[in-house]
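Submitted below is the structure of interest, expressed as structure tokens.
What you see is the complex with one protein chain gone and the rest in place.
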Amino acid sequence: MKRWLPLILFAVLVGFFAKGLFLNPREVPSPFIGKPAPAFTLPVVATANAYAKADFSPADMKGKVWLLNVWAPWCVSCRQEHGVLMAVAQSQSVLFVGLNWKDKDREAEQLLADHGSPYVAVPDDLSGKIGIDYGVTGTPETYVIDQAGIIRMKHIGPISPDVWKEKFEPKLKELGA
Amino acid sequence: MIPELGHFALIIALLLALTQAILPLIGAQRGNLTLMAVARPATQGQFVFVALAFACLVYSFLVNDFSVENVARNSFSQLPEVYRVTASWGSHEGSLLLWVLMLAFWSTAVSVFSRHLPDDMVARVIGVMGLISVGFLTFMLTTSNPFLRLLPAAADGRDMNPLLQDWGMIIHPPMLYMGYVGFAVAFAFAIAALISGRLDAAWARWSRPWTTVAWAFLTLGVGLGSWWAYRELGWGGWWFWDPTENASFMPWLAGTALIHSLAVTEKRGAFKAWTVLLALSAFSLSLLGTFLVRSGVLSSVHAFATDPARGAFILVFMVVVIGGSLILYAWRAPKMVTGGAFTGFSREAMLLANNVILLAAMGSVLLGTLYPLLMDALGMGKISVGPPYFNAVFVPLMAPALFLMGVGPLLRWKGDSLPDIFSRLKWALAVAAATGLLLPLTLKGFNPWASLGFFVATWITLTAFIGFRDRMKNGTRLFKLPRAFWGMQLAHLGLAWGIAGIAVVANYQEERDVRMNVGDHTTLAGYTFTFRGAVEHPGPNYRAARGTLEVSQDGKQLFVLHPEKRIYNASGMPMTEAAIHPNIFRDVYVALGEPLDEEAKTWAVRLFYKPFINWLWIGALMMVIGGFLAASDRRYRIAVKATVPAGAVTQGA
Partner (left out) sequence: MKSLLFSLLLALAGPVWAGEAVSIGEDPVIEQRLVKLGEELRCLVCQNESLAGSHAELAEDLRREIRAQMKAGKNDQEVIEYLTTRYGDFVLYRPPFKPVTYLLWLGPLLFLGIGGGVWYVTLKKRRALENTPVDEQQLAAAAQLLDGKK
């Protein structure tokens, strides 16, 4: 038995390595899943869809399933994502809120005016503090928040049409949006 | 044309490696001398063709052939010539070719310096090394070909990773790979011995010098890596417990255990199964390191660009090589006869204790490195295991081994008397304890970690001198002592120096982050730093802001430092190039942070005073020299005539 021990240990390690090849060490799960979305109140850059207040607070969305999309005008992959979000917003009734993160050059308003806005509201997180409160490490990141204001899912990186279909649509369905 | 030549040379090398692997192994099994004789020419031929391929790659880099994908991705027309050469092993593909070149080099060395070994042993050793070559060449040709063309050719390259554009990187990878691959020789010897069933003292004697040389190279590689990180990463640290560093440290720990356990196997014929297992482990851990760094399963500062196909290939290769060798081990291990008796207080017992501790330390490093992966694979969440964990675990674990290091070499084989040894060492113990306790008090007050470091360093140094004194009692002159003895003591003293350096720099370094306008001054550790501004300073392939800091002490100007903040042209990557003024007692280390105003007059500046840091590298160098010295000992050289009395071997160092 003793002589087989190294082989057994090695076999166990190989099992983990094989599994590890399919995992991404950079993808960190959010500790907020199942917890209430942190509260904040921020002025908005742009609004649409009958959202008429001058500032935004997650409490305003109570009773609805909505998506908090953290983006920034200086973020290149957010541009790719923008087109996908536009297509989704036009074909389905999904409530996107776009947290404008650390927009030091104040470009968000112009950008949304030029290319259209998928968002119902665009709260303006100039200092980046609200992003940090949500555990954002970089843009884009998207949170799915349910009727009771609980965060149910987080996606890191741009949303592609495939990601939308495979990850978001089932979740939204499950939540009854 | 040249890249195609290189590609072609690799294919021929693969065919030769296949020949080198298969024919001699069959020959050894059947006792067919003709087939066994193929081993040497095939190995040397393989080396020639791998070297040719390597030369082709270096040439492609030197002439900026951006129609080669590897060159286009890792070089740049403005890159200085010396870095164009080193860029050829800066990428995943290129470094793999370097690895294969080293392997072919070691195989050739074995084929040349093995005339005194039995033919079937040589055939098996070279055959096993050929199998490893086959694996790596296939890996390179199928997933990581360094000669792939890019059509259409790129107008210019994307530049070498700026982090690698440094002095330390010129020699660090070749030395590290010499070490990694060197353990392949010990591995091949172990496999050959397992196959033939001839696991005796002779086997240990043969593989010992090879292992020691490989260990010395690995020590040099790890040391250079640490030196590079210290100078280039700009954080002033010298060891980060990053997975890449751990990947080189684990084989080092296993290799260190191996060279000690080989000593017992050679001298006393004991620990055979254990030594074989260590020989298999040292190389297996080198392979594991390759897998960890290139497969993307862990995130690390210096990992290569990763690709799951590559990871899968290395994993399969690992299963074949390591799994195969462990099956062979399990099958053959019971046949190994054990050596003689010894007591709990003998050199054997101390060497075994050293092995146990080194392996526990190695296991802990492995556990810490892999734990995030284990948890992730089991779906238990993501955690980080970083320097605080490793420091907390590693230091207490190694401390007893360092203490035993003082005692072990002074003990006799088979058994010694504790009261005897105690009376011989009591003064050394008292002096070391006093140094450990009192030295920190004269510096900055009581500090247990500094005490531990000083105690251990003094203890090892004093006991090493006692060792020399004992050996000279019978009238042998200092320089007539065997090289193996000198080598061991030098390596042990080097470790003591390194520990002394670590104890000082870890506990007494000083650091300040300041905001400096032109003309501002600040003091740190008695030095006054005056900032004379930063000016635009174009480099060959980067733009830099070059700061000027005058450093003075007691009103007398000592030297001027020029730290730089660089932006590399091709990648746009920012780099901090620290300026260091070294001497034997301290480094003054200055790094430029960010400009803090629009005109770039005010800068964030990070200043370090690093006492005794250079003792670390000096210590590592002493260990390396010790290793080479020990490996060149008279009794490993072949010229010894048959007239040597048969018993002489048992009385060596």
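Letters are used for the chains, namely A and B, taken in the order the chains are written, and counting of residues starts over at 1 for each.
Everything that follows uses one rule, which is that a contact is a pair of C-beta atoms (placed from the backbone, for glycine too) under 8 Å apart; a residue touches a chain by one contact, two chains touch by 3 or more.
Keep in mind that this is a model prediction, so the values were computed, not measured.
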Touching partners, among the displayed chains, of the absent chain: A, B
Candidate in contact with the missing chain, chosen from B:Pro152, B:Pro388 or B:Pro419: B:Pro388
Contacting the left-out chain in the complete assembly, out of B:Ile2, B:Val85, B:Ala201 or B:Ile580: B:Ala201
Residue in contact with the excluded chain [from A:Gly15, A:Gly138 or A:Pro161]: A:Gly138
Full-complex contact with the absent chain, from B:Gly45, B:Gly368 or B:Pro440: B:Gly368
Hidden partner chain, touching residue among B:Asp470, B:Glu511 or B:Asp597: B:Glu511
Those residues of subunit A which, in the complete complex, touch the missing chain: 28-31, 128-129, 132-135, 137-138
Positions on subunit B contacted by the hidden chain, ascending: 116, 200-202, 205-206, 233, 235, 237, 240, 242-243, 267-270, 299-301, 303, 338-344, 348-349, 352-353, 356-357, 359-361, 363-364, 367-368, 371, 375, 380-389, 392-393, 397, 414, 511-522, 529-533, 548, 574, 576, 593-594, 604-605, 635, 640-642, 644, 646-650
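In this text, only the chains that are shown with their structure count from here on.
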For the subunit B and subunit A complex, residues of the former touching the latter: 273, 277, 280-281, 284, 291, 295-299, 308, 311-312, 315, 318-319, 322-323, 326-327, 329-330, 333-334, 370, 372-374, 376-377, 381-382
Sites on subunit A touched by subunit B in the complex: 3-4, 6-7, 10-11, 13-14, 16-23, 25-29
